[in-house]
Every structure is written in structure tokens, then in C-alpha cells.
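One structure below.
Note that this complex is displayed minus one protein chain, with the remaining chains in position.
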Amino acid sequence: MPADEPAQHVLDVRDLTVAYGGVAAVDHVCLHVRRGEVLALLGPSGSGKSTLLSAVAGFRPPTTGEVWLQGRRVADPGRAEPPERRDVAVVFQSYALWPHLSALDTVAYPIRRRGARRRPAREEALEVLDRLRIAHLADRRPAELSGGEQQRVGLARALARQASLYLFDEPTAHLDTHVRGVFLDELVVRREASGAGGLYATHDAEEALGLADRVALLNAGRLVQLGTPEQVYAEPVDIWAAGLTGPASVVRAAVVAAHGGRCSVVVQGHRVTVEGTAATPGRDTVPLLVRPGWARLGGELTGRLRAARFRGPHSDHLVETSMGEVLIREPGPPRHAVGDDVPWTLSRIWPLQETAAPGGVAGPFLSRAQSRGRSDSRPR
Amino acid sequence: MQARSTDLGRRAAVLAVGTVIFLLVVLPVFRLGYVVWTEGSTQLDEVLGRPGLGEAVLNTVLLAVAVTVTAVPLGTLVALGLRRADVPGRGWWRFAMLLPVLVPQFVLGYSWTQAYGRAGFTDTILGLVWPSVLGPWGVWAVLVVNTVPLTYLFVAVGLATRAEPNLERAARASGGDPASVLRHVTLPLLRPSIAAASVLSFVLTMESFAIPQVMGTPAGFTTVTTTIYRDLSLGSDPLSFVEALTLALLLVALTVLVVIPADLWLGPRLRVTRVANPEGAPIVTPRGAAGRWIAAGLGGYLLLGGVLPLVALVTAAITPAVGVSPSPGNWTLDNFRFVVNARNAEALGRSALLAFAAAGLLTVLGGAVAVLERRRAGRVMASLVTVTLVLPGSTLAVALLITYGRWIGGTLTLILLAYLAKLWAFAHRPISGALDRLAAGEMQAARASGAKALTAVRTVALRPLAPALLGAWLICFVTALHEVTMSSLLYGPDSDTLAVVVLNSKELGRIGATAALSVLLTLVMLLPALPLWVLIRRLQSPRHPRAGGARSLAHAR
Partner (left out) sequence: MPGPGFSCHGRWRLLTLLPLTLLPLGCGAGSGGGEGEEITLYTCVSDETIQPIISGFESDNDGSEVKLFRAPTGDLNARVAGDVRSGGLKADVIWGCDPLTMQGYVDQDLVGGWSPEGAADIPEQFRTDDYVGVAVLYMVAVYQDGAPAPSSWSDLAGTDYDSVAVSDPNVAASALGALGYFSQEPDYGLDFYSTLEEQGAQQVGTPDEVTAGVAQGAYDAGITIANSAYLAKDSGSPIDIVWPEPGAIAIYGPIALATDSADSTLAKDFISYVVSEAGQQVVAEAGSYPTLPGVEGPEIPADAPVVYPDWPKIDATKDSLLSDYQQIFGG
């Protein structure tokens, strides 16, 4: 863990509010990005991710609060530095490529703005394109590029900026797995070399968890949770956060005792001891999160198999139990027929706060569809 | 099979529009040329070698260049200022900028002399006279004032439809300061709109008549159009007539020299196919001193260019006679009573209907040329329809009369044809400037979803093009309603239009009545213009204010 001092922060957002006509799109948010770190902003559409990025990039002045970059205050309600003086690079959602410029000139643009002459700027731009394996497209204009190629040009332009903070506005939304891998690797290399940070807005949980060092969950402009991918996955603060961060089965049961990272849950009249904790053990049933890997097929509990789906490396089994439906993920193809009674074992739970979150309780199959905006971004 | 039928459809469209162009533009101009050739070929040397003609031609070209190089940058500046800076009262300014367009041209020149000439408004009140208001400088100034709203409109439409704010944001985030972004991103994106505005400004100045006549002729400043007018006024003999036609064709030749290279060579190079979806709320720099300066500049421009002349006009309208002090005790509505009567109202109604019909047809015709000029076969069409715009109203009217008068002389149809021929380029250029807002994929998606070609146009293309189409419609409507020369030459029994009303009030030598009529016309113009403007404003706002905007960086709510 790097030292958590403001001087080490590439970005510091302090109590930031951005309001449009009295409605706060970003509502008193505090967060920071450390040197060499990628922070993912995870939230559904309209949660304020993009507005937060605009305020950091300098496209929107804050209504209240401050934005600090590299230990320097760049925006407060009275004064906002323009984007070109902020040392940030942006990858736009729909690329925002200039239709009148070739790929080479597009990537050379930020280099030229740094003061380079035309020729060296173009040479450097060609190197960046080459690193993204699109040097052969240097003379093409956006209209002559495919969607994936356009995106790589957009990324190349951001990389050529050599900024200390990279802002991504859901940039991978249209990309296939292979290309995404190529440029994420590229990004990791650059980030480690220059000590830059990244702020990565997305609504895809799998992407956020797989990419970022830390994840910030945003809902209706408010920061709901901030933590490592492991934390937000295993210990979401509420039902809404649980549904957002991955496949989640929310069941109800009483947690009667808890001690030293283990606790006792009442299932089918039995006390089952599993990994987990509870704030206040008692006899009342409370909502509990069960991730797909936290239960297994086989064991002393029984349930009825409601659905089974083959997913390649593993299969998802939806099991109806006395505490509710539980999604169980097992390697290999489905082993039981739908409708059969199946044995199962609960190995871990996470108690959730009862909150009325938008979208309601996230069901196991539903939650996957919800966390994926587009049909083409298949999970790896 | 499908491909072949589309190809066939395309060819049919080219053929159809080509036929209309032939009938409305080529044939009439050819008839003029034929008259000049058969009746005047022997005197051609004499006509072209006439003393003063060279000067008139030089004046015309210099004026056109001077007006264009002033009005286009000014219009661009205003459009950028109003779109990209937080000017106090932006919405209001955007509307106010168009007010000078609503004032009929024959009124504008006159009202300037009333405002700034000797014994004019400023002279009476402040003792300020601008002696050169009559002469080339005055003509230039008024033409610029008259042209700026048009160039502003073109560039503003271009800004709204072509320069998506995210493209500028991307440049800022790449380290470009505002000046660099303007130079490398915004202006290149606006090039087609600026080019369209320049061509129109150039051509409109060449054909402008009312202002050079009112403000230039008294000071001995002649242009080709005023020379044509003189030829027609002075001589009922065939030679003068042929002289006038020859000069008109000379204007056509000058236009062709400028416009055809611009369209054929420059046009395709200026256009770029765009890929990005329009998104992002407009960039608005925070309110600051700049915004107030812009507001002050605009205020000054409107005050000097529009408000003062109009106040002078209103003053003249409510004063019983020239030279009577315009104090409240002397105010009268007699001039209005004189102008408002059943016959005039009928003529005005006829004009409005005619303008309405012409504007609708012109929007379709202009759109057709804008679409077809993207193909090699259609490129020359754009230049051709510009040819009739430059023909002075009187000669174009004569050309149509000679060509079709035998069959439809004296009917409203002939006047309508004249409007279509005259204003085609007016409708075409703004639409053309905005057409590449339409990404090819959008139309294909509509076709793939089961829409026929026309359904695809109606459901997918019309919406994003709506600001440009409505803008074109508005310009055509206003211009057709103001039109006086052609209809006063072509009207017949029961087809008298506004032109006759204007003529009546002018001929009586009653300045007050002319002023009253002008005031009324300007007010009448506001009736359709205001709601239409509001509609255009609404259409220009982002397309998917909630769903689409929420995901984009620039536009989150």
C-alpha cells in the first residue's frame, strides 16, 4: 500500500458537488486516486460517474467542493482551471475523433500542443499507434476506421498526452475481449512507468473489479462504497451494492451467533456454521448475501434445482432453498436435471443492511444481465 | 436486385431534379442568351465597351468581396460568441440577431439614410452626421449589416449540427487552448458552413439592388444591377432592353466563374464524413468579462444596425409629414389607416400564401439538390441553381416571362416559378451545409429495420436535419414575402401581391405611408417567425436529453 498522504495523490476530490439547475448530479463526493493506481467508478447510468469525470477534466465547474491534481488545487466554486492546463487525458465514450483529421494527426495533436514541431510530433504519434498495433491506419480518417480502430485511435490520443491522470468514460463498452486485453496491458505498462493514475468510469462490474486497484460505487450522485475490488465484492454495504458488484443471491435467514470470522446460520432448522459475520446476532431473519462461489452442490442441505445453465468453464445452478433462491457455480457441465432435489452446502455469507435500493433486490440471473450494458461484452 | 432498384431510383431522382433545374434555370437563362444573341450580337461590342460599365463591374465585384470578407467573419464570430460563451441573455440575443433579416431590404437602406443621413435621426438629436452614408461605404456597411444575420445563421446551424461539443472537449483535454481548438477543430469542422455562407454572401451582394440604388446611386456609385435598372427605366427601345439583358448575363458569367470552381473543386474537399454520434451539452465557458464584452458588442451592433434605423422608421410612420417634429403631440395613425385596407390585406394574404408555398417547395427542392450533389452526376446542380439567384429580379422575371409567359403569363404560377428559380440556392445551401450530420449508418439501420427509402428519410433523416430545413424554410419564406421586383413585373389581373401595395405607398411619395407599411410588414413577419424560431431552438437542443446524455462524460445529469 502506498503512503496515503495527499501529496502522493494524483487526484483529490474534496466534498465535490456538481448541480444542474438545483439537482445534484454529484453529491458531496470525496475520493482520491493514488500514484500508480486505477480507481474505478462503478455505477449505473445516471449515477453521476460522467459528471464527476467532467468536473475532474475541467468541463464543468464544481458547485461546491474542490478538485486537486498532483497536490495542486485546480477547481473550486470560484475558479476552475481549463482542461488544457490540468494534465489530464480523456478517453471519450464515443471516441470524439475529429472527422477532418487522420489518425496520425489526431494522435500528434496533443504532442504538438506540448510544443513539439510537426515532424517529431508525427514520429512520436506513429510510435504510439504502433504500440496499439494500428500504425498501418495512420493515414485514415475516422470515417474510414472500424469502431474498434476508432477506439484505439482515441486511446492513442490520450496516451500521447502523457498526462498524470487518465480519465476513461466507459471506453471499453464497444470492444471485444481480445482488443480490450491488448490496450489494458498497454495501459498498465504506461501507468507503472510514469506513476500516473487512472479514473475509470464503467457500469460493468466485472470490468471494474478486474481492472481497478480500488472501486468506488456511485448511486444517484452519492458515494456508496469505496474499497478494493475484493472488499466491494465480498462485503458490499447494502443490497444495492451487492447487486451492482456481481452475481448476488440475497436470502433471508437468522444469524444466531458470530465469533472470529465465523457465524451460525439457521437453515432448514439446522444451525450451520459458515464463514461470515453479523453485527447483532439474533433470532430474526436478516438479508444475507451469498455469492455463487459461497455455496456448493453436495452436502447435508437440500433444495430444488430451478434452472441450470452451462457457461463454458462452469455451470450456474439456481437452487430453490428454504431461505430463498441461491445461485451456485460449479465447474463443468450441469450435473442434475432441472426439477430434481439437489443436496447443497453453504460455506459463506455476508449480512446486508436492509435498504430500499433502486432496482430492488438483485436476483441471481437478473443481476448479471443488469450489470452488463451491452450484449457484446461477454465476461471472460 | 435491391441494389439495382436503388440505383434506378437514384437515377430517376437525378433525372427529375435535373429536369426541374433545366426548366427553371437553364432554359430561361438560355432564352436570355438567345435574345441577346439574335437581337444584340451586332451591338455587343458597343454594350460591353460602354464607358462606366467597367467601373460598375469592378464596383460590383469589389463590393461583393468586401461584404463577404466582412460579413462572414463577423457572422462566425457572433455564432461562436453566442454558442460558446456564457453571454447574459443568450437566448434573446440569438433571436435578436435575426431581426435585421425580418426587415425588408427596400426598407433597410431607406431607414439607414433616415437614421444617419443629413437631417436624419442622429443629426436631429445629437447633431451627428455620417456624410458617407451615401456612397460605397454606406452601401458596404448596410449590406454587411444585412448579410451578417444570414452568415450567422449558417454558421450557427453548422455549429449545432457539425461541431459536437465533445470534439472540442477532446481537443481541450489534449492540451489545446481555446485559440488552438478554434483553429484546429472548430473552424475546420465549420468549413462547409462557412463556405456556403461565403458563396451566398458573395452572390447576394452581386445581385443586391435596393441598397446600392438607394444609397449608392445618389453618390454616383454604380453597380451592375443599378445599371440594369437604369437601362430598363430609361429606354423602351429594344437596344436598352438588350443592354440590360447583356449585363444580367455578365453577372451570371461572373457568378459562374466564382461559384462553379467553388462547388466543383472546393465542395467535396470541405466535406468530411462524420462518425461520432452527436452528443454532449454545448461547451459554455463560465460567465466572465468576455461574455459581457460580447453582449456589449452585440448590443452596439444591433443598436446601430437595427434599432436606430427602425426607430427612425417608426418615427417616420407616426409623423404626419416629413419635417414635422416627431413630438408626441404630432403623432398620428393616419399613415397606418392609409395602408390598412381590404385590398391591401387581400394582396398581402396572396403574398403570404405564395411565400408559404414557395418556401415549402423550395425546402424540398433544396434538400434534393443537397442530397444529389454528393454524387458526381449531381455536383454541377448546386452551381446551376446559384445562377438564377444572381440574376437581378427584373431580368429573371423577364427570362421566365419570355420562356413561359405565352402559357401562364399573369398567373400566380409564374410568380411561384420565379420564386423557386430565384431562391433555390437560398434553400439549398443551408441544408447542404448540415447534411453530413447524417451518418450513413443511421439511414442503413432504418432500411435494415424494414423502412422503405422515403420512410427512412422521414423517420430518421428529417429529425436531425430539422433545424437546417426549418432555417431554410424560414429564410425562403421571409425573402419570398419581401420580394417586390419579380412579382411587380409578373403579376396579372387578380394575382396582385404585396409588391403592388408597396408600389402604391411608394409612388404617392408619402414617406410616412411607406414607413407605416414597412413597420406593419416587419410585425407581420414576426408572427410566423417567432414560433418557428422557438421550434428551431427546441430541435437544436440535444437529441436525447435523458437517456443518451446520462452516459456521456459531457452531458451527465
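In order of appearance the chains are A and B, and numbering begins at 1 in each one.
Just so we're on the same page, a contact is a pair of C-beta atoms (placed from the backbone, for glycine too) under 8 Å apart; a residue touches a chain by one contact, two chains touch by 3 or more.
Note that the coordinates shown come from a computational prediction; the quantities given were computed from them, not determined experimentally.
**Student:** Counting contacts across the entire complex, name the shown chains the missing chain touches.
**Tutor:** B
**Student:** Please identify which residue in B:52, B:89, B:261 or B:531 touches the non-displayed chain.
**Tutor:** With B:52, B:89, B:261 or B:531 as choices, the missing chain is touched by B:52.
**Student:** One chain isn't shown here. Among B:117, B:149, B:188 or B:430, which residue touches it?
**Tutor:** If we include the chain that is not displayed, B:117 is the one touching it.
**Student:** Looking at B:29, B:47, B:181 or B:214, which makes contact with the chain not pictured?
**Tutor:** Residue touching the absent chain, from the options given: B:214.
**Student:** Even though one chain is hidden, which residues of chain B still touch it in the full complex?
**Tutor:** Where chain B meets the chain not shown: residues 13, 16-17, 19-20, 23-24, 35, 51-52, 117-120, 213-214, 217-222, 229-230, 232-238, 240-241, 244, 320-324, 330, 350, 353-354, 356-361, 363-365, 367-368, 394-395, 397-398, 401-414, 416-417, 420, 454, 457-458, 485, 488-489, 491-495, 500, 503-504, 506-512.
One rule holds in what follows: only the chains that are shown with their structure count from here on.
**Student:** Determine the centre-to-centre distance between chain A and chain B, using the mean Cα coordinates as centres, and give it in whole Å.
**Tutor:** 52
**Student:** Mind listing the chain B positions that touch chain A in their complex?
**Tutor:** Contacts found on chain B: 164, 166-167, 169-178, 180, 184-185, 188-189, 191, 272-277, 279, 283, 286, 547, 550-557.
**Student:** Under the definition above, what is the set of chain A residues touching chain B in their complex?
**Tutor:** 20, 23, 25, 45-46, 48-51, 53-54, 57-59, 61, 80, 82-84, 88-90, 92-100, 109-110, 113-114, 141-143, 145, 150, 157, 160-161, 167, 169-170, 201
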